[in-house]
Structure formats: C-alpha cells, structure tokens
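Removed from the display is one protein chain of the complex; every other protein chain stays in position.
Labels for the chains are A and B, by order of writing; each one numbers its residues from 1.
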Amino acid sequence: MPVAKKAVVWGLFAAGGTITSFVFPALILLFLLIATDNTPINLEYSQVHQFMSGFYGKACLFVVISLALWHAAHRLRVVFHDFGVRKDKVVANAVYLVAAIGTALTAFYLYLI
Amino acid sequence: MSRRPYVRPMSKTTWYMRNGRYKVYMMREMTCLLVGFYSFLTIFGLAALAGGSAQSWNSFLASQQNPTMVIFHAFSLIYFLIYQTFAWFELAPKAMPLQFGEKRVADFYIVAAHYIAWAILSAFIFWLAGVF
Partner (left out) sequence: MNQRILELEVMRYDPEKDTRPWFQSYTVPCESDWAILDAINYIKENLDTTLSYRWSCHMMVCGSCGMMINGEPSLTCKTFIRDLPDKVRVEPLENFPIERDLVVVLDDVMQKLQVVQPYIIRKDPPPADQEYTQSRAALHKFKQYTMCINCLVCYAACPQYGLDNSFIGPAALSLAHRYNLDSRDQGKSQRLDILADHDGVWDCSFVGACSEVCPKDVDPAAAIQQMKIEGAKEFWKQKLSGGKS
C-alpha cells in the first residue's frame, strides 16, 4: 500500500502547481494594476462583489486558492528539508495546518460574500 | 589489506551553492513563498469584499497603492513567470509522455500547448476583470 499521506499531499501539490502556473501570473498582474492605480473596471466594488456572489466565482476562487495553499505548504516542507531542517513531522504538521486554516478562511469569506 | 572507506561530508544547509543547477533549483522551490503570499493576500481581499460595504474593499485596494507594493508585485511577476510558470511548463513533458503508435510526441509540442493554454486563460481572466 503506497504511503497514504505522501500520495495524497503530492497529488494536491501537483494539482496546485499546475493551477498556479496557469493562473497566478494573471493574478499578480491584476495586483500590479491595482497598485499602479490602474484598477480594472470589473474590480471596482459593485462589479467584483456581484461576480463573487455568484456560484462560479466562488467555486473557481475556492479551487484555485485552496490548491495553491496546499501546493505552497508541501513545497515549503521540502524547502525546509533542503535547508537542513530535519524535523520533518513538525514542519509537515505546521505547514499543512496553515494550509488548512487558509482553506477554511477562504470558504468562510466566500460564504459571507 | 584493510578497508576504511572515507565518507565525504555534505553540508545539509549550503549544498545548493555547489553549482548553478542546484541554485536554480532552490530559486524554483522558493516560489512557494510567493504562492503562499498571494494566496493570503487574496484571502485578505475576500475578507475585505465580505466586509459589507464598498469601504472595506476600497481600503484593501488602497493598501496596494504605494511604491513598495508596486515594486514587490513587479518583481514577483517576473520571478514567478521565470521560476514557476516557465519552469513548470518546460518540465511538463517529462510527466506526461504521449505516444501515438511508435512515435513519441516531441516535447516541443507539449510545452507549446501549455503556453497557448496559459495565454488563452490569462486573456480570459483579464477580460473578466475588465482590463479590456
């Protein structure tokens, strides 16, 4: 039986890596546009609130952000290992906990919108 | 004749400085920090959006509008493109070999398909956001 946890977290890592590779550059560019006072029109409050109130907006955001969080968590675990931090179990529990909290927060705020 | 094999020590904290290949690998892995940062930044945005009025959202937008964030976003965009997006696409053919009959689909086409899909998806996101 393949080691259960490793197969699952790697799967999330791979899915998250694929999604972030495709979606995050656009996301970061949108933040750059906001930061340079070129906020796109559909990111003004009424437009973005309307979009995020709908099912598709919520579903897409949830999938993208939660997979991104799990990808980052698993990768950070490997980074700690590569930097010589040997307490793998402690690191793993810490990073996955943060990813779980992030996932819960995402669901919570999306529910509120 | 006695054996006494010698084990060369390997630094567990600085091994990646040994050559360019390892350094690039670490740069690639460090993108997880950016992924984490932008995920939580987006979560803060969602929290602001759920605040109940335009005011919390507008404060969130305003919080990005300073020189530090402009530089950070610009740097992150370039770093992320090189060390995550492009790196991931270049490695994709290794994980998904395609063979039709006896012929293996050349890596070039698999990588190109990723870039095309990425361009289309990004354009769609920008269109949704009202960039054009």
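What we mean here is this: a residue touches a chain if its C-beta (ideal position, glycine included) is under 8 Å from a C-beta of that chain, and two chains touch if they have at least 3 such contacts.
Since the model is a prediction, treat every value here as computed from it, not as a measurement.
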Given that one chain is not shown, what are the shown chains it touches? A, B
Using the touch definition up top, pick the residue from B:15, B:37 or B:126 that touches the left-out chain. B:15
Looking at the full complex, which residue from B:2, B:53 or B:68 touches the chain that isn't shown here? B:2
Those residues of chain A which, in the complete complex, touch the missing chain: 1-4, 6-8, 10-11, 14, 78, 81-82
Mind listing the chain B residues that contact the chain we can't see here? 1-8, 10, 12, 15-16, 18-19, 21-22, 25, 29, 91, 93-95, 97, 99, 101-102, 104
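Everything below uses one rule, namely that only the chains that are shown with their structure count from here on.
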Taking the mean of the CA coordinates per chain, how far is chain A from chain B in Å? 12
Give the list of chain B residues in touch with chain A in this complex. 11-13, 16, 26, 29-36, 38-43, 46-47, 49-50, 54, 57-58, 61, 64-66, 69-70, 73-74, 76-77, 80-81, 84-85, 88-89, 117-118, 121-122, 125-126, 128-131
In the complex, chain A touches chain B at residues 16-18, 20-37, 39-43, 45-49, 51-52, 61, 65, 68-69, 71-73, 75-76, 78-79, 82-84, 86, 102, 105-106, 109-110, 112-113
